[in-house]
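Every protein chain except one is present and positioned as in the full complex.
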Amino acid sequence: MTISPPVAAPPDLATRLRATRAATEALAAPLAPEDQVVQSMPDVSPTKWHRAHTTWFFETFVLGPHQPGYRPVEPGYDYLFNSYYEQVGPRHPRAERGLISRPTVAEVGAYRTTVDHALGSFIDGTARERWDDVGPLIELGIHHEQQHQELLLMDIKHVLSRNPLQPAYADAADITLPGDAVPTSWIDVAGGIEPVGHPGGDFAFDNEGPRHDALLRPFRIADRLVSNGDWLAFIADGGYERPELWLSDGWATVQQHGWRAPLYWEPEGDGWAEFTLHGVRPVDPVDPVVHVSYLEADAYATWAGARLPTEFEWEVAARGRGVADATDQHEVHLHPTGRGATAGLGQAATEVWEWTASSYLPYPGFQPPPGAVGEYNGKFMCGQMVLRGGACITPPGHSRPSYRNFFPPAARWAFAGLRLATDA
Amino acid sequence: MTISPPVAAPPDLATRLRATRAATEALAAPLAPEDQVVQSMPDVSPTKWHRAHTTWFFETFVLGPHQPGYRPVEPGYDYLFNSYYEQVGPRHPRAERGLISRPTVAEVGAYRTTVDHALGSFIDGTARERWDDVGPLIELGIHHEQQHQELLLMDIKHVLSRNPLQPAYADAADITLPGDAVPTSWIDVAGGIEPVGHPGGDFAFDNEGPRHDALLRPFRIADRLVSNGDWLAFIADGGYERPELWLSDGWATVQQHGWRAPLYWEPEGDGWAEFTLHGVRPVDPVDPVVHVSYLEADAYATWAGARLPTEFEWEVAARGRGVADATDQHEVHLHPTGRGATAGLGQAATEVWEWTASSYLPYPGFQPPPGAVGEYNGKFMCGQMVLRGGACITPPGHSRPSYRNFFPPAARWAFAGLRLATDA
Amino acid sequence: MTISPPVAAPPDLATRLRATRAATEALAAPLAPEDQVVQSMPDVSPTKWHRAHTTWFFETFVLGPHQPGYRPVEPGYDYLFNSYYEQVGPRHPRAERGLISRPTVAEVGAYRTTVDHALGSFIDGTARERWDDVGPLIELGIHHEQQHQELLLMDIKHVLSRNPLQPAYADAADITLPGDAVPTSWIDVAGGIEPVGHPGGDFAFDNEGPRHDALLRPFRIADRLVSNGDWLAFIADGGYERPELWLSDGWATVQQHGWRAPLYWEPEGDGWAEFTLHGVRPVDPVDPVVHVSYLEADAYATWAGARLPTEFEWEVAARGRGVADATDQHEVHLHPTGRGATAGLGQAATEVWEWTASSYLPYPGFQPPPGAVGEYNGKFMCGQMVLRGGACITPPGHSRPSYRNFFPPAARWAFAGLRLATDA
Partner (left out) sequence: MTISPPVAAPPDLATRLRATRAATEALAAPLAPEDQVVQSMPDVSPTKWHRAHTTWFFETFVLGPHQPGYRPVEPGYDYLFNSYYEQVGPRHPRAERGLISRPTVAEVGAYRTTVDHALGSFIDGTARERWDDVGPLIELGIHHEQQHQELLLMDIKHVLSRNPLQPAYADAADITLPGDAVPTSWIDVAGGIEPVGHPGGDFAFDNEGPRHDALLRPFRIADRLVSNGDWLAFIADGGYERPELWLSDGWATVQQHGWRAPLYWEPEGDGWAEFTLHGVRPVDPVDPVVHVSYLEADAYATWAGARLPTEFEWEVAARGRGVADATDQHEVHLHPTGRGATAGLGQAATEVWEWTASSYLPYPGFQPPPGAVGEYNGKFMCGQMVLRGGACITPPGHSRPSYRNFFPPAARWAFAGLRLATDA
């Protein structure tokens, strides 16, 4: 599953596992049981499903195959909490996850506790010689759970947004603005043959490799994200009403769904407000724009006389600007801030995911691992676009310059924005 | 709203109101908060929605217009908990009731308590001369809430049935069988001109009147309900595979949904089990069949060489056999029993609702009352069939021989079965 | 199939058969082959399908079973041209009739000619003693073909209406207006026990019987149809915007489809034009309104402080005003005229079908005949409303006072309007 998996020592991994599991519970803590049941669209999963599914992952890929005599906590959970692993067996239809009231939130909590104990004992009791087999699976489970932490926040935001009462996930934070909007500066990158993909040495998902050479032409890339202020200018200039700016699929989608602004924006007086995890707030023009689809990002870039960077352009540029450090250090916050539109590329790359011009396809020589765990990434390499960077809700340390996030072109519920590029 | 509304004295009505409100809470008590959020199909409403909507009804039709200075508990509830009263204002789409996690179950409970107190004070403080206006509205609210008590049970049964874990609403009751199946006896009714509709003297819904004469031809009506055993014979004889038995809409529906048995039946070994509010149980051949649609009831009757009774035939026959007493006395139980297929018409009429051959249309001279409350019944007089009798989950005292229940021909989640009739 | 079928003599029936078959061809004659292929919605059938299906009917119910050694013209037609007879065998899906380019229009014409010859020979060669069996089937086939003549015109009107070029079926006729609009006069009918249903003596469909007694209360019925002028007043008074006027299904349909006027009306300047078989014409306020659904007819009646008559009220009133004669004598024209809104009930009843307040249900004692031919009418007795009278496009002599036409409540492509009634 991982590329050149360096196996951490059991005590270290156990500590990180506990921290990751606890972080999930902390994210769910502000929610009522009722909040954790609802599925507001097929793409969204209920909070308690995320909590149970990440637990099932450890049962299915670690405890079940490697802990002799392990008995699943509840046989029916295998059907309910399998997400998409065809080789594991039949599963509950994705679109019906919101119909399931039992196990209750409390029962899911107990399920997590039981499996956490079993994992602790398992790690303690695993002989050194078997660690090379199971350590990488636990590592994978940790990163998998981090992905679901971000999904949990994306999903509950969508759930709460569908309620006319517009409840907040958390009290409005005191988001300090870093100052005024700044003009875009352009970073020149020389092009040439550049290595891309994860260099090894620590964990990465299989889709980040094999590392290989890419041939880049000289290009320029913006040192800040497109801001809400930029987007307001796009709207004011008829951005959502001019078919010549849009891909064919984009224009059809705009017409079909009546898009007039990013997801979660709503008219307020003469301007716009947006629903956030802190409730409804005025749209701040300095903040990076978020919750736009690839289709919108592409139309915006066309309007701006620019284009989106390819994923390799992004990776090479980011590597040159210290993004790795930034992504390693940020803390989770629930809404992107003006930092993304005022600081340089290094910092900006932790505010919102950035759509690229690249389809999500396998790198040369890519081979998913055998077995069900090989379904993790490779089978989704069709019909999706790559996003790079990371978002304010991404768990600290989860992303890296070679990280490939991906969503379909029309998806808007991810914390996704964009950065412009042009040919040199 | 009511026909010749006899206004009960305030203390009596206050007592019945408290009892009715408490009965709703008792029905919700076995459920977890998570259970009360889920909407398993557009026809189904979440339990907490039923609890809130019945409360909103009293706020909207009693306290709001008649209690000076009354302020609604929460303004947003008017949008969330209006079911279908167009004249009250815009409302939340019915199919999206399951997306609403807030107010929580506890908040809905508090809402009920607050409104209950307000109602109590209101009744105490209402001058005698205004009682004739508001008493009938409270009476209506009580009967409205009773209807939702039955809906609550129908709906939660459907919700729980969609969970692969098949949780029970209540522990399996010890249902004593009254004995063996008995052959059908036929009751001869002479026909002629007969009065039908509610005779007045106590509460009835507007759709039960005006009382008027109906011309009936001589007919025979079965003194017991069609049983599961009868239905098994229908299935065994290819009932779901022979188009000549079915209405055109029926056959299309059978094909489209793959119906092969009543709703909630599932194959078990060589036979059938059924999901009930007590969990999964073997299908008992003595019990009356339940959860069949009008389309199936009609096909069964055709197969049996009989037909369904009209709603007036049913009413005249029931009146002659003491159904009124029976419907007045039964207690709620969660599953129909063999009593319905072994006792006479009087008792049987409290086991499952009985499909009739009559469309749900207005009686001659029917006029709904003015204002939003007039939307209660009349506007649904299109595309539905009448059911008569009552069901094991109908609140005691709620039904009567003139009571007109109604559902679309393909609906199956009501506790509905059938009784045969023939021309004399 | 028929009630007390009086069997015409072979030569007479042969003459009428030839005339009926020729009338169908005359209706198709103005159409290009391209016009005859298109299916503009699932309810609509292509013209060439009507021409082939009516031919298949004679093959399947007359020649096949009764002409020894008869070989179908083309075996595949049995699958393509069966409309809904489940007992005959599998058939082509209704919604896909427009995907079938072959047989071509010319091949369908040849099919008709071949079967016509076979029918002629068959009638000539049928022994007297077998005539009682086959005569009624030929009679039925004639009436069946007449029904399809009307459907052919309804359907091609819908097909042509979907073309932005708005082609006319026929040159604009010179429709002479009979004069100014007249106020509605009301006919008082006394009520009592009245026989309804076909009295026998000549052909009728099975659904028109058994004749039986109906108990009517005194009522009044308008002596003219609701006119376009009346409907314009309904629109001007917010008829399509006031939910309190509508059945629940009606209001939902208005919202879903954006209905603002009858089908085929389109805004033109300050007023309205309508697409007709003669092309687009201004809406004439004296003409009876046509192409309204039951849902609209009911809302109009509510707005007008009246109601629709029941089918038995209509039948009894019509019988008393000589409708029988009128329906017998009119000639086909392609658009209703002011006659419907200016002449009395007798004449009016041939302009547009009239929605009644009655669901389409079996009469007491109704039994469809055995075999596939029994699927003709009975299996549609669910979810539809009865229309009475006849329309300008109904073949002369095809209707009668006991005739029961039927469509779903939301259907608008029939030539249907309405007449008001009230309680006395």
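General observations
Here the chain labels run A, B and C in written order, and each chain numbers its own residues starting at 1.
By definition in this document, a contact is a pair of C-beta atoms (placed from the backbone, for glycine too) under 8 Å apart; a residue touches a chain by one contact, two chains touch by 3 or more.
The shown structure was predicted, so the numbers you read here are calculated from the model rather than taken from an experiment.
Shown chains touched by the undisplayed chain in the intact complex: A, C.
Only one of C:T15, C:Q87, C:T104 or C:S185 touches the absent chain when the whole complex is considered: C:T104.
Across the entire complex, the residue among A:L247, A:V280 or A:V332 in touch with the chain not shown is A:L247. Checked against the full complex, the one of C:H92, C:H143, C:R242 or C:R281 touching the unshown chain is C:H92. Among C:V37, C:V352 or C:C392, only C:V37 touches the chain left out of the display. Within subunit A, the residues in touch with the undisplayed chain are 84, 86-87, 193, 212-215, 217, 243-244, 246-251, 294-295, 298, 357-359, 361-362, 364-365, 374-375, 379-383, 409, 423.
Residue positions on subunit C in contact with the hidden chain: 32-38, 40, 48, 76, 79-80, 92, 96, 98-105, 159-160, 162-165, 167, in rising order.
As a working rule, only the chains that are shown with their structure count from here on.
Once subunit B is excluded from the assembly, the chains that remain, linked only through touching, form the groups A | C. Subunit B and subunit C, compared by their mean Cα positions, are separated by 38 Å. For the pair subunit A and subunit B, the distance between mean C-alpha positions equals 47 Å.
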